[in-house]
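A selection of the complex's chains, in situ.
Chain nomenclature is as follows: A and B, assigned in order of appearance, with residue numbering initiated at 1 for each chain independently.
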Amino acid sequence: MSDFFKGIEPVRYQGPDSTDPLAFRFYDPDREVLGKRMEDQLRMAVCYWHSFCWPGGDPFGGQTFDRPWFGDAMKDAKLKADVAFELFDLLGAPFFTFHDRDIAPEGDSLAESNRNVREIADYFASKMETSKTRLLWGTANLFSNKRYMAGAATNPDPDVFAYAAGQVKNCLEVTKDLGGANYVLWGGREGYETLLNTDIKRELDQLGRFLSLVVEHKHKIGFDGTILIEPKPQEPTRHQYDFDVSAVFAFLQRYGLEKEVKVNIEVGHAVLAGHSFEDEICAAQAYGIFGSVDANRNDYQSGWDTDQFPNNVPELALAIYYILKGGGFATGGFNFDAKLRRQSLDPVDLVHGHAGGMDICARALLAAAAMLEDGSLASFVDDRYAGWETPEAKAMLSGKRSLADIAERVEREGLDPKPRSGRQEFLENLVNRFV
Amino acid sequence: MSDFFKGIEPVRYQGPDSTDPLAFRFYDPDREVLGKRMEDQLRMAVCYWHSFCWPGGDPFGGQTFDRPWFGDAMKDAKLKADVAFELFDLLGAPFFTFHDRDIAPEGDSLAESNRNVREIADYFASKMETSKTRLLWGTANLFSNKRYMAGAATNPDPDVFAYAAGQVKNCLEVTKDLGGANYVLWGGREGYETLLNTDIKRELDQLGRFLSLVVEHKHKIGFDGTILIEPKPQEPTRHQYDFDVSAVFAFLQRYGLEKEVKVNIEVGHAVLAGHSFEDEICAAQAYGIFGSVDANRNDYQSGWDTDQFPNNVPELALAIYYILKGGGFATGGFNFDAKLRRQSLDPVDLVHGHAGGMDICARALLAAAAMLEDGSLASFVDDRYAGWETPEAKAMLSGKRSLADIAERVEREGLDPKPRSGRQEFLENLVNRFV
């Protein structure tokens, strides 16, 4: 037991009226919501990178956080793991997530780096024997080291592609061995800074092949988690291939992977791509590739990825409503890809950030569940499209009518369809009854 | 001959030193550029809607333009056609483009509207006997009338779907009969204002079916032009399904249409979607769906579609470079989907706008052609990826190596790839030698 969180008690459910800043007011893990425990509906995860690795730097200033585990030795990595599991315990977090480079220092060779990762994974495994916290997903960091500055799979240098392959193989296997529910790829530098030195067609083919290699290996080793791609439009690259859900779906189909890979949608990345979070959730559901989410928020007035903890219930409730309506999570969950503000220096701030985020998700879940149980919203939508249930409408949609058939009918019947109110304000008010 | 452009002489090529504001300084239609006449490389078109239909209104004010043909009678439509062809002649424009509703007034029924369109199309045909101007593409306006307020193909009311089908059938046939090189669909209201009343999955299926109907009809009537979709992320809708090139490619593959349909990329729409024009061109080329372009520009400080005439040579030269590098236009061309500013009241302003736009395209074409002929830029890119020509690299890419094979080799050989300068500044300077 480290003394990092000394004096901080576990965060417990105390009910909506609690004024304890370190209590849950809504997150009551065992409470049943829509037939599942709240914990099992939300499947919330603490991420390793922001909470234990990020030093508080930004493009105009360096480290602000003092953490006793900052350093490059394996003992630092173990202390970090100790503190991480202490935070998981304080929060009662059912899941965590990591990059390989978050958990263990890079060695002098890939072989050594992989061994380091493996060693810490074993250390995790021993901790997980006494912890309730499971692994939501692992992922390989293919963007921090300068060898990846021009991409990993899409690098002009095939040795970088190979190096990345070697890194992913290890991380995927470690993820499997830790019982990870998913494996994530984020194309951090799979994109370009300038078209002037870039061959997009070639890079997409490289990326397609790389992803196929991963999928093939997953099957070979019998990993039964889901392979997820996390879309992001840009940053650090000027333009990333995995721009948004549609870009990923275009790519997956192009390379025959649309049945194999799903998406991990991050709130802030959706916003940077010009979408709302629920735009992306619904698009992924419509295309059958919804997998998991990175819960955070982006400052609407900032043009970069701010990765803040979520704090707006009405926004999140709507997103959760669509997730639940689509059947909820299978292997996915809510990963807090969220970091403290760099001025939030203290250990307790880590607890505030996560406890607040978890509680907001719980409150939003309750609101979303109430909206689903009420059913008015869904009924309204069904009624709006009810005209499509007529035989002639179905015939048009199923391919039994040609353009000429339809055109002829319109003229023959003198069709003159009249618009009907979309009732947006009514529906927005309806939602506000629940949030 | 109307007197609308009275006193304005045809715009002629006078060479780079001309100070005549109504002369071309670079657009010399017969000049050979990369083995084709300049006119045939650029295939520039005047659009009907902005130049002859738009009254100069914006969300905060109404009509500013006085045009003698504003009105709802067929004689107004004919005067409009007369003036349009006079402008085509003044400019020597090789192409034009139109929506059905631009050219003829809406009637009391679809049948009457279609007859009106047909009648004006016949009027066009007679004019085209003595004009050099051909039809680049036609398109149906499925967004202005309030029946389309909730979409056309994606409307919750199947009668609207049917009505749109009847309208497109007529417009597609008219386009064919006028010898159109392409037929365009822009999903103006195929999107949503709020998810609260929308079923995305259902609407996408409707849209897929609609597009299939159009493609089937194209083949049935033997139209050999290209069917094009014009991506736009939003406006007027909050979110449009044809968000960008990737969204269109995702959709086309989903509905099995990726061999049948290509994209018409508009500069301003690319910008609104968070891309540069050349980002979208190169993406479309990589995916094999590049078709045509709408040449204009968006004000970088405005968040809506400003549809201004292009005026920045370096930007346009780069775009044309990629178009040419990909083989240039097949059936596509440069359509000026560009409108006068609403304070540009006079007939001569229409000539200024188009003459300037055409000349900028010509100048950019010359710069792009010089870059291609020089070859330094393309060589740089090829050299950058040269490592991929080795047998082992090819084996990785072609599927002859598994993830485990590659990982094993990395560890065995102790691979440690070193980054190489991307030379972006050098390349930008290189481009500036030509623009």
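The criterion applied here is as follows: a contact is a pair of C-beta atoms (placed from the backbone, for glycine too) under 8 Å apart; a residue touches a chain by one contact, two chains touch by 3 or more.
Small disclaimer: the values here were computed from a predicted structure and weren't measured.
Here 2 copies sit in place, and the number of copies making up the whole complex of this structure is 4.
Criterion: only the chains that are shown with their structure count from here on.
Mean C-alpha position of chain A lies 35 Å from that of chain B.
Those residues of chain A lying in contact with chain B across their complex are 109-111, 114, 146-147, 149-150, 155-163, 165-166, 168-170, 193-202, 204-206, 209, 212-214, 216-217, 220, 233-234, 239, 243-244, 246-247, 249-251, 253-254, 273-275, 278-279, 282-283, 285-287, 318, 322, 377, 380-381, 384-385, 387-388, 390, 392-393, 396-397, 399, 401-404, 406-407, 409-411, 414-420, 422-424, 427-428, 431.
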